[in-house]
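All protein chains of the complex are present and in place, except for one that has been dropped.
Every chain is named by a letter (A and B) in the order it is written, and numbering of its residues begins at 1.
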Amino acid sequence: MKLTTKQLTLCAMLTAMALALSYLENFFPLSLAIPIPGIKLGLANIVTVFALYALGPVQALLILLSRCVLGAVFAGNMNALLFSLLGGVTAMLVMILLSRSRRLSVYGVSVGGAAAHNCGQVAAAILTLGNTAPLYYLPVLLGVSLFTGALTGLIAACLFQALAHTDLMKG
Amino acid sequence: MRRWMAFVLAAVLTGGLTACAGTPADPDEAQESIQVIAMDTVMIISAYGEKSTHTVYMAEDEIRRLEGLLSRTEPDSQVSALNHADEQPTAVDGEVSRLLNAAALYSEVTGGTFDISIAPVVSAWGFTEAENRVPSQAELDGLLTHVGMEHVHAESPDAVWLDQGTQVDLGGIAKGYLADRIAMLLRENDIPRATISLGGNVLAWGDRPDGTPWRIGVQDPKRPDDAEGFAGLLQLEDAYAVTSGGYQRYFEQDGKAYHHIIDPATGYPADSGLISVTVVADCDREASDGLPGTGTMCDALSTALFVMGEEKALDFWRNSGYDFDMVLVTADDRVVVTAGIAEQFTPDEAGGYAYEMVS
Partner (left out) sequence: MRWSPKLRPNGWDGLAAAIVLLLAAACAGMLWGRGAATGGELEVVVSIDGGEVERFVPTDSAGEKTYTSRGYTLHVLVRDGGVEVSQADCPTQDCVHTGWIGRAGESIVCLPARVIIQLVRTDGGSDPGGVDVVIG
């Protein structure tokens, strides 16, 4: 894989944006509504969706991993690493698959990603706790993922629309 | 702007979803259940909701009241008064008059296969007496001349009389009517869910506390003593179900079994190839006004259809205009279920029946 300078810069920018979004999520603690500590909305998936289309799966995965590791280091919380990694990677895998189908728009891909993100997080919670209790909240989380998915899809769509004709995308 | 609105929407809906998950499924968890022995059978009244206790005891009072009014063996009942009036016009309650008229109607529409004036013949077989016996053909022929609703004159409640030799027994619709009356009590007391079992007559009111339909086991007529032996399972919500079967009461003499459902045409126990008939019809909660209604209909029809036999019963189901469904158990080991309840019916494989759905 050969990264152009432009692509590298874009990767770095997107990682920073993803980190900022992860931080932003702390202001909307989903755990108040769903009592599984560590569960996040998954707003950083916006970056994953964007990177997937704009840069490709490998770069998108790199951004994801950097975001997860840096996020955990900044927060000083290694518990969070498993949640964000499992959630993020599952979401990414599902979105890679879904984006192959050219029929789905960015909304469909995002919804699938959000659902996978929440499944991954429940799996992380089960692993961390050594108990299947969090499974009980999976249906609610799947329902929530419809909205977070639509939201990330909307924001990603706005981004693509805004950037489609800039030369940022022509690298 | 749009994205924030979407976010607020997501947050609100998230809250809504969790609220659903957190609240218990049913606010009416109070339950009261009583057992009443009346009308020669065991009745179980089981109601849920705030006023369940009050309601089940009202239902017991209603059972006692109707038994006192309609019993043929109770000397003080209005039915006894009619049967022993010697052709003298007698005033009866509007309620008794309405029941006599309902009985006349069901007799007419079923071609006389349901007939409350069959009472003296049933007595001749000893089913209301201490001892059963097989009456002679001559005796039956004599009694049958007095059978028929043309011998019952009930146009006005103020003057009801029976022709000489005729007697009536409302037992064939009393429990069905009781189910109609109890349905009214349930409605008046805002009972969300209840099961009323009146010995062969069931009222499934509302649904189970877990939100699924009530599960009604249809007794396997070939295993009447096995409490777990079912011909099938009916999942019912707001419905009446009534079973008539020869296995419920019978006696044996000289190796032959004689059951209590007498065919008014022959004077003999009906021999129609059916061993049990279950009639199911929807209960319209709002229309439960305590008058002879769907419960009464189911009770009368179950007897009539049992006497008719499979073919005529299916004809009646298709053409009568009455809205009901049936489960027929035949003597040749088939269970016939009509299309309207096919989805609510689950066969019980242990019975060894062949199951058929007809439409």
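Simple rule for what comes next: a contact is a pair of C-beta atoms (placed from the backbone, for glycine too) under 8 Å apart; a residue touches a chain by one contact, two chains touch by 3 or more.
Note that the structure is predicted; figures quoted are calculated from it, not measured.
**Q** Quick one: say which of B:Ala241, B:Ile262, B:Cys283 or B:Met308 touches the chain that got left out.
**A** Counting the whole complex, the residue in contact with the absent chain is B:Ala241.
**Q** Looking at the whole complex, which of A:Leu8, A:Val69 or A:Ala133 touches the chain that is not displayed?
**A** Reading the full complex, the residue touching the unseen chain is A:Ala133.
**Q** Of B:Val96, B:Val109, B:Val202 or B:Val335, which one is in contact with the hidden chain?
**A** Checking each option in B:Val96, B:Val109, B:Val202 or B:Val335, the one touching the absent chain turns out to be B:Val202.
**Q** For subunit B, enumerate the residues touching the unshown chain of the complex.
**A** Interface residues of subunit B facing the absent chain: 21-22, 24-25, 44, 195, 197, 200-202, 204, 208-211, 214-219, 221, 227, 230, 233-234, 241-243, 245, 248, 276, 278.
**Q** Given the full complex, what residues of subunit A touch the hidden partner chain?
**A** Residues 31-32, 35-38, 53-56, 79, 98-99, 101-109, 111-112, 115, 125, 128-131, 133-136, 138-140, 142-143, 145-146, 149-150, 153, 157, 160-161, 164, 169-170 of subunit A touch the chain that is not shown.
Please note the rule applied: only the chains that are shown with their structure count from here on.
**Q** Between subunit A and subunit B, what's the gap in Å when you average each chain's C-alpha atoms?
**A** The computed centroid separation for subunit A versus subunit B comes out at 62 Å.
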